[in-house]
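Yeah, one chain of the complex is gone here, protein chain that is, but the others are all in their spots.
Right, subunit A next:
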Amino acid sequence: MPKKNNTKRAPPSVPKPSGPPPRLLQLTSSDGHLLQGDIRALLLSSTLAATIRELGYDKEYCAELKPVPVNNVVGFTLKLLIEWCDKHKEDDPAIALAEKDKKNICIPSWDRHFLSRLPMSNLFDLITAAYHLDVTGLINYGCKTVANSAKGKNAEEMRELFGIPEPWEQPSTSTATWDD
């Protein structure tokens, strides 16, 4: 394990000599994986931002950073989310909030490529993780990507696209349970 930690920490610091050195925070996923991300990137998540600020990890003088548990996201999805946040850590947070109420948002090319290469099940995992961790921009682009793929399709094609079973194979409960 210590060796793995070393290998994790070494690569990110080397390719970013310019700018302030990134301060890395480790996150523990629900299935026990240890991932790390730049604190500035993780602040895009309102949930993680509250935790980081409450623990004082956003202060420059705070040296000892203990891993923060993320109990409702698995490691694979959490890694994707960190990758997205790392790309958008320089964005103006007002943009994501403004796009939340717009119906014709335009997905940037990097995001379109990032989201389109995911299988549909991973995309749903990522959107759900973004919802739980309250990453507004990722929710906007993820939902828009799903809606774009669903446009123009009938019910049969939607089931095939999203991997939903046929009606006679679906559970017969008339009231679905919501995560909210």
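Please note the rule applied: a contact is a pair of C-beta atoms (placed from the backbone, for glycine too) under 8 Å apart; a residue touches a chain by one contact, two chains touch by 3 or more; residues count from 1.
The rule is simple: contacts and distances are computed from a predicted model.
Taking the options "Geranylgeranyl transferase type-2 subunit beta", "F-box/SPRY domain-containing protein 1", "Protein ABIL3" or "UV-stimulated scaffold protein A" in turn, only "F-box/SPRY domain-containing protein 1" matches the UniProt protein name of the chain that is not displayed.
Check A:E54, A:D92 or A:E166 against the missing chain and you find that the one touching it is A:E166. Taking the complete complex into account, residues 4, 7-8, 11, 30-31, 33, 35, 74-77, 79, 103, 117, 119-122, 124-125, 127-128, 131, 139-140, 143-144, 146-148, 150-155, 157-160, 162-167, 169-171, 173-176, 178-180 of subunit A touch the chain not shown.
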